[in-house]
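Got a structure here, written out as structure tokens. Questions coming.
Left out: one protein chain. Kept in place: all the others.
Should a chain be cited, it is by its letter among A, B, C, D and E, assigned in written order, with residues numbered from 1 in that chain.
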Amino acid sequence: MSKKIAAFGEVMMRLQVPGFELLTQANTLNYSFSGTGVNVVSALANYGHEGYLVSVLPANPLGDAAASYLGKLGILKKFIARNGDYLGHYFLETGFGFRPSRVTYSNRLESSFNTAPEAIYDFAKIAEDVDVVHFCGITLAMNDAARNNIQNFARAVKDNNGVVVFDCNYRPALWGEGGYEKAKPYYEALLSSADIVLMNEKDALHVLGMKTDKTGRQEQLEELIPVVAEKYSIQVIAGTHRTINEDQTHSLQGFLYKNDTFTFSETLTFTVHDRIGAGDAFTSGIIHGEMEGFSSEETIAFAVTAGALKHTTVGDTPVLLDKDIFESMSVKGGDIKR
Amino acid sequence: MSKKIAAFGEVMMRLQVPGFELLTQANTLNYSFSGTGVNVVSALANYGHEGYLVSVLPANPLGDAAASYLGKLGILKKFIARNGDYLGHYFLETGFGFRPSRVTYSNRLESSFNTAPEAIYDFAKIAEDVDVVHFCGITLAMNDAARNNIQNFARAVKDNNGVVVFDCNYRPALWGEGGYEKAKPYYEALLSSADIVLMNEKDALHVLGMKTDKTGRQEQLEELIPVVAEKYSIQVIAGTHRTINEDQTHSLQGFLYKNDTFTFSETLTFTVHDRIGAGDAFTSGIIHGEMEGFSSEETIAFAVTAGALKHTTVGDTPVLLDKDIFESMSVKGGDIKR
Amino acid sequence: MSKKIAAFGEVMMRLQVPGFELLTQANTLNYSFSGTGVNVVSALANYGHEGYLVSVLPANPLGDAAASYLGKLGILKKFIARNGDYLGHYFLETGFGFRPSRVTYSNRLESSFNTAPEAIYDFAKIAEDVDVVHFCGITLAMNDAARNNIQNFARAVKDNNGVVVFDCNYRPALWGEGGYEKAKPYYEALLSSADIVLMNEKDALHVLGMKTDKTGRQEQLEELIPVVAEKYSIQVIAGTHRTINEDQTHSLQGFLYKNDTFTFSETLTFTVHDRIGAGDAFTSGIIHGEMEGFSSEETIAFAVTAGALKHTTVGDTPVLLDKDIFESMSVKGGDIKR
Amino acid sequence: MSKKIAAFGEVMMRLQVPGFELLTQANTLNYSFSGTGVNVVSALANYGHEGYLVSVLPANPLGDAAASYLGKLGILKKFIARNGDYLGHYFLETGFGFRPSRVTYSNRLESSFNTAPEAIYDFAKIAEDVDVVHFCGITLAMNDAARNNIQNFARAVKDNNGVVVFDCNYRPALWGEGGYEKAKPYYEALLSSADIVLMNEKDALHVLGMKTDKTGRQEQLEELIPVVAEKYSIQVIAGTHRTINEDQTHSLQGFLYKNDTFTFSETLTFTVHDRIGAGDAFTSGIIHGEMEGFSSEETIAFAVTAGALKHTTVGDTPVLLDKDIFESMSVKGGDIKR
Amino acid sequence: MSKKIAAFGEVMMRLQVPGFELLTQANTLNYSFSGTGVNVVSALANYGHEGYLVSVLPANPLGDAAASYLGKLGILKKFIARNGDYLGHYFLETGFGFRPSRVTYSNRLESSFNTAPEAIYDFAKIAEDVDVVHFCGITLAMNDAARNNIQNFARAVKDNNGVVVFDCNYRPALWGEGGYEKAKPYYEALLSSADIVLMNEKDALHVLGMKTDKTGRQEQLEELIPVVAEKYSIQVIAGTHRTINEDQTHSLQGFLYKNDTFTFSETLTFTVHDRIGAGDAFTSGIIHGEMEGFSSEETIAFAVTAGALKHTTVGDTPVLLDKDIFESMSVKGGDIKR
Partner (left out) sequence: MSKKIAAFGEVMMRLQVPGFELLTQANTLNYSFSGTGVNVVSALANYGHEGYLVSVLPANPLGDAAASYLGKLGILKKFIARNGDYLGHYFLETGFGFRPSRVTYSNRLESSFNTAPEAIYDFAKIAEDVDVVHFCGITLAMNDAARNNIQNFARAVKDNNGVVVFDCNYRPALWGEGGYEKAKPYYEALLSSADIVLMNEKDALHVLGMKTDKTGRQEQLEELIPVVAEKYSIQVIAGTHRTINEDQTHSLQGFLYKNDTFTFSETLTFTVHDRIGAGDAFTSGIIHGEMEGFSSEETIAFAVTAGALKHTTVGDTPVLLDKDIFESMSVKGGDIKR
């Protein structure tokens, strides 16, 4: 059954050098607008839900362009405020083969989202209107105002019996040195409110500072995730293991931990067109499965296929419909559809 | 020795989303004009024959653009009439890796070709002027007028001792439900007139309703094709088996059945840029080999190489010269030519 | 005060040759989606209203692309159904100087909109939900189903005390020979329901068959429009006179007839980038002025400026905000804004 | 009545910087293939004649690309030989306003055309096959081989009672210093064979060294052209006067001198998109009028309109059909055609 | 005689929507790097001088791209430091006709240039190495560090008997409210060091707070400039008056005040492709004329032509050579150069 699902997060402008040139070589950029929240609710809109973004955009042509783009992605905009002057953006130079892609950020701390006054959001009202809210570790890394907002918003959602989704998504570059210690209390607070959490054993080890004697990542996962679920009373924990193979293909396996049980997906192996946003595609699949009441097997298969397919499309934001994902789950490596 | 070779078929406009975006994402399209007949005679023009298309185009800017494009492909246009208002077209979204390409057709039944009055063609005159005429199962699927025209044209060719080539090319989507039964009599009629036929065991099984106890496609092929050749008095039957490999490369093996003998090509394995039109490239190779008096070994090697090379070029229509194909037959996996 | 404003009409795909090449010369097309209803409600969304389109799109990638594009234009989609297989489209070759632009249509009569079953729309429900509905003479020209739908929808709007806007927009090519006589009864029926009508003296003379001894278009306008307003009990009639000057600039003057009084705008003269959709921009200005309670002077100045500015932007659909239009009304011929 | 019309001349590759950037700024070029002969016979093919080019192209991918492009332009290729290694080309940087366009040539003297052995052409055979042959002063400027070929070809045409057209087209940069004296004998020889000549008073004064006391160009024209016609027994002389106006529009007036009578066209004034090839468009109009038996008034009106319209389209080569030109002759400064 | 000429200023990234679309419509941007200092010394490099930029760029791919672009512009980079993280940039939406262009800035106050520690520049060393240094009012508007740097650098130049050029270039948006009062002391300090100043009567009236009874701008100019020259002991003052005409052409007249005498250029009228950076082109012409010892008449004619021609090329930065400017001074409104 279709739900009302919101995400709280920043809209970023992505400025990508076309093809495989560097910024020193090219003279045009492709632009689009994305962000973890954007990606997740756009995907959920593609699956038939009402997707809302809770965010702030500048009241200028860049803000207009971002808002227009959100409309193109099927995102409903009634919880988007206009304030401030700047929109965060990043430049993307696409790698090829063993040459990695390169991301250069603008000074996003002065963005409309990161400088918004708290009073700009009416969290109580939004929490009444929606069923699910998605939060992300990237926002948590921004500044105290953002962290405050997340806490207030999450509390309001719980007060309204809404579902809190939290994608741990720890980014070392954003937290800086000593980041794990700085981050831990905020992560713990949000985990305690969360119903569905996206993470794997690395978050448990590094951010939450847990210990294990195991050395393989699979063993670590199987030991630590149940501990996390219990400690913070989390209903569903899901995540992926990615492998980059020698021939530049990637492999992805997903897991879902629920009711004291792990469910693992097949390991999918595929060639990669655009890797950014693949985690958000996986997240959207988990939320969709849980909201629609899929079995754990169905949910994790749907989510990992959504994640894998994201690598085959252009841009950060998932663009395929649920029927495309189901079709891909039943057929392998197809020819033209005509 | 260079021949005059005509094809009877519709010209379609191909509107392709550039790169790997979907129609929901992009805002430009690349366009070109193709069709089975276009592809075959353009290839044959590249090999030194005079290639004619027998078709109808609208008398408007789209028809002008199609005609100009045929000229670019080296096709002679004296058998192309202008009538009606519309040109069939299709939108192509290019797949990536395990995400398949997607084709969306316009309402082509109202096209100039599919609504042309029979009197627009002077088949008797054309049959006098040319040595070979190519027909295709796609045209056979259109409507009664098209089927009538094919029959009349094929009869005229035979009356002039011309060569009739028939590419079975059964498309389930065009024939709809119960399509095999609907199609069978038309296929049988045309097979009976045909000198060179493009097909494989699937056409024998499904369209012609033949039976076999064999299960492997190779065994089925070797059992059924001789039966077809005998039953319909066909001199040459040729076709391919395609395999889509796990790493997204394709493999192609061709066969030629003539004088009660099968000749098989090597199996070529290659990466794929554009798969549409590969069958037509193979067909053009078979016709060229037969017209030039190649040995069966040469013909099938040339045809399967032409088919494989088609996957490495842009667009539906083969664009390489015969010397390029011969060169590829003698060298494998080359470096830059400078 | 912001209103809920719907338009009833077809979505067309616009396939434009970039730059000034002909279809015979180019190999790429820019595409977008528009239509009179699309243009009008998108503009009204830019001015702060809720803009809805009442239409039908095919359930395929073209329909998805159109829906996504409507979202980009800020149009709300809850009254858009999915049905049928085709989307009408047209090819646009841009003129230069004294060489006119050229439009080639596809067979739009088979489009999803023009083949939709009447039951697909719940006009009664929509009429309850919105304040204003816009109809257009282009839809009236399509077929009996479309004409029926318009009548039923208009009646439902009046039953709910909504505002009916009718843009006469007579297109000779769509009605064919003897078109004026064919069209007249449908026009009269809709004029009788309409509160706001877009037309000028030509519609009165040709479609409604009125007579006048005057020969200048200004005199004819001043004689005939009051007669129309009275005969069909129309509150507001507005329209424009366009002049194409020798130096290829265009001049536009708007009029508004209301409460037995004509109000004329200044005559604006400007260079033209894209002329298609200028009438819709003017219409959106009239609706906005009337809904916001502007004086007649303000309304006609706003509308004619919106219309003129449309000529300076790309595409059929107005893209400027109301503040841009007000700014242009107060400043002439500006330099860079930085 | 449709004729067989050939032109003798070089095919050049045009490499144009897109937009208004300089070669120092851009990184892409648009390419096409043209030349005076190409332009003239392509236009005549658009008007319903059979247009042939007599030329030589290299047997390499550039030659293939040129040949394919000629096919796109509707030119028949049976008189095109393949020989040599190079294709002449030029780089075009487009001017804007009072900044002029800039052309940079490659070393075209080594081109296939300019190094072709004389024996490559079977002029006698070609002259039998065609009704009209067009020659141009640019070819005359190349080298002795080219000049020899022109003389032989022109003689063969006259021997077959064909029509010789000669476009004087004197280019100072090609003849170098003392060019007028060098050129005169070749011009005189060809004028003596010619039936239709394109020139104006400047050619008479500078190349032929004629004298006049008149100072205005109109007076000079009216004095000198009849003398030229008489001296060299030329049936038809036609040409234009161009004025570049202060607002960067151009004005063009054509004249036709035949049967001792001047006929002048209207002076057309228009904005300019691409000026190169306008003379060839005019020439094609004169040839068409003469071949179709138009009155002098019709011929010169058609030719000057063809010339003016050429300025509004992209590329060197005229791309409009005769019906477009007639339509433009009857309508001025139109709106969209839909 | 060729000089060593440096400019002190920020490098900005210009991100321009191609064509005439808005940021809400497009999905690509053209990028380049410019700035007043960049523009001036690049032009002077085109005229044969050694042009240096004194600036700071971030040590990341954007800084690399900017540095590479400066190399493309012919600017020598030995006085460019790498420090900080950000590069200022602005988005440009191009106007059409009476719709103005629109500039949206990023948060440039955090740019590498605007946050550079003073110690990063060795002004004494640079002042020894170069003959002329150009400063600009835009840098003066940034922050105290920038203002300090300008003062220190200007002093060092004077200590080495170098030439100080100051372009007043007052930008209201950068100084904010009460800007004139804030700016005045900094302007006065720099004017006192300056040898060549770019300004007109508006700077005298507004920034310097001078009074006049005159109302016409020409009269005001003639009254106030001599007072400024005297008061601050300035050798050369130059500037322009721009008029935007009704047909969207611009007119430009330059003046040069030197040795108590005004010299005025012709008024040039031209169509505009890109207006940004025209002032810098004019400035470069004044500097070139003064350094080369042109007469005042030659200098002002060269400068105003350089400024006018800038409007006909792409981008902020002048790209023509001195020979192009001289050629334009001697010829008006030319045709193709070939």
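Keep in mind that, in the parts below, a residue touches a chain if its C-beta (ideal position, glycine included) is under 8 Å from a C-beta of that chain, and two chains touch if they have at least 3 such contacts.
Owing to the predicted nature of the structure, the values given are computational and were not obtained by experimental measurement.
Shown as candidates are E:Ser68, E:Gln235 or E:Thr271; the residue that touches the absent chain is E:Ser68. The chain that is not drawn here is touched, among residues D:Leu23, D:Ala189 or D:Met329, by D:Leu23.
Only one of A:Phe20, A:Tyr180, A:Phe262 or A:Phe326 touches the chain withheld from this view, namely A:Phe20. Even with one chain removed from view, chain A keeps its contact list with that chain: residues 19-22, 24-25, 90, 95-103, 105, 171, 173, 244, 246-248, 275-276.
Residues of chain E that touch the chain left out of view are 64, 68-69, 71-74, 321. The chain not displayed touches chain B at residues 72, 247, 249, 270-273, 308-309, 311-315, 319-320, 328, 332-338.
The definition used in the following text is that only the chains that are shown with their structure count from here on.
In this assembly, the C-alpha centroid of chain B lies 63 Å from the C-alpha centroid of chain E. Centre to centre, using the average C-alpha position, chain C and chain E are separated by 46 Å.
Residue positions of chain E with contacts to 2 or more other chains are 22, 24, 27, 102, 247.
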